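What follows is chain A.
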Amino acid sequence: MGLHNGDKMMRYEEWSKLARKASKKSLWMVHFCTGCGAVEMPPVMTSRYDAERFGITSMATPRQADVLLITGYLTVKTLRRVIQVYEQMQSPKYVIAFGSCTINGGMYWDSYNTIKHLEKYIPVDLYIAGCMPRPEGIINAFIKLMKLIDEGKARGWEKYQKYYDRYKENQRRVFNFEIKEEQKEEKNEEH
Partner candidate 1 sequence: MVNHPVLLIAIPLLTAFIIPIFKKYGAAIAGGAIAFNMGYAIGMFSHIYSNGKIYETIAGFNPPVGIFLAIDALSALLALIINLFAFINFVAIGKESNYKFSMLYLLAIAGSTGIVITGDIFNMFVFFEITAVASYALIAGKKDKKALEGAIKYMVLGSIASSFILIGIALIYSQLKTLNIYDIAARIASMNANIKWASFAMLLTGIGVEAEIFPLNGWVPAAYQGASEGVASLLSFAPSKAAIYAIARLMLVVFPFHATYEIALWIGVVTLIIGELAAFMQEDVKRMLAYSSIGQMGLILVAFSLASQGLKYALMASLFLIVSHAASKSSLFLLSKSEKMYGMAGKYTGIVSVLSLIGMPPLAGFWGKWYLMLSAMDEKLWYVIILIFFAGIVETAYFARYLHRSIGKDGESSLRYKAAMAAMASFAIIFGLLPLLYKIASLPLWGG
Partner candidate 2 sequence: MDMIGMAIKIAILIAYAIIGTCVGLLFMGIGRKIIARVHNRVGPPFYQNFIDVAKLLSKKTNISHGWIFDLALLFSISGILLTLLFLPIGGAQLLSMDGDAFLVLYLLAIPALGFALGAGASGNPNAGVGVMRALVMMLSYELPFVITLIALMIYYDTTSLATIVKMQSIDGIKSWAITMPPFMIAAFAADMALQGMLMEQPFDIPVAPHEIASGPMVEFGGKYLGSLMLYKAIALVAETTLFVDLFLGGGVVMHSGVMAAIINFFVWLGLIFLLFVLSILIAASFPRFRIEQAFGFYWKYEAIIAAISLIWVYIMVIK
Partner candidate 3 sequence: MNLATLTLPCYITVAALLSIGLYGVISKRNLMKIFISLSIMETGVNLLLITIGYIPGGTAPIENANFAKYVDPLPQALVLTAIVIGLSVTALAIAVLISYYQKNGTLEYKEGMKW
């Protein structure tokens, strides 16, 4: 986007500020629930903790979602799906990694097939530590994310575009993944 002009820059900043305000109050998430952490989601959404009061709802498809919630343990096989989902989401998009498995492999740390550092493959905006984190923790994380968005610090999606080649390199190392032409285009277009 042509941001050379200062005025335009200003207007863009203002608009994006407004957009961030809207965005933080309406976090639609898609949760990737292959891990055991998914069991914590129903309490978050239902009457006990009621995440909807913050405008948080769960969405069925990544196209509609803003937040990708990865609920725990990832394997090589599921990572491919996570990346697919992440790439199908429409920016601005945020990733919340959930549980220790996403941080360091958790109790499966010594398995050959475990993804130990999610950070290496997609940009994670926020981690929730614990095995399991409680619903309060999740809501806490969302509130943290809202704050980050408001401050303009939740820029994982920009990072992904910026260091696309590096992420892809890391992904390819795990599975023989080839960079698709169109994603290159996406990167070029959005920078």
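The candidates came about this way: all candidates are chains of the complex that A comes from, given by their letters.
Throughout what follows, contacts are C-beta pairs under 8 Å (C-beta built on N, C-alpha and C of every residue); 3 or more make two chains touch, one makes a residue touch a chain; residues count from 1.
These figures come from a predicted structure and were not determined experimentally.
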Selected partner (touches chain A in the complex), from 1, 2 or 3: 2
For the chain A and candidate 2 complex, residues of the former touching the latter: 15, 18-19, 22-23, 25-26, 28, 46-47, 50, 52-55, 59-61, 63-64, 66, 88-92, 190
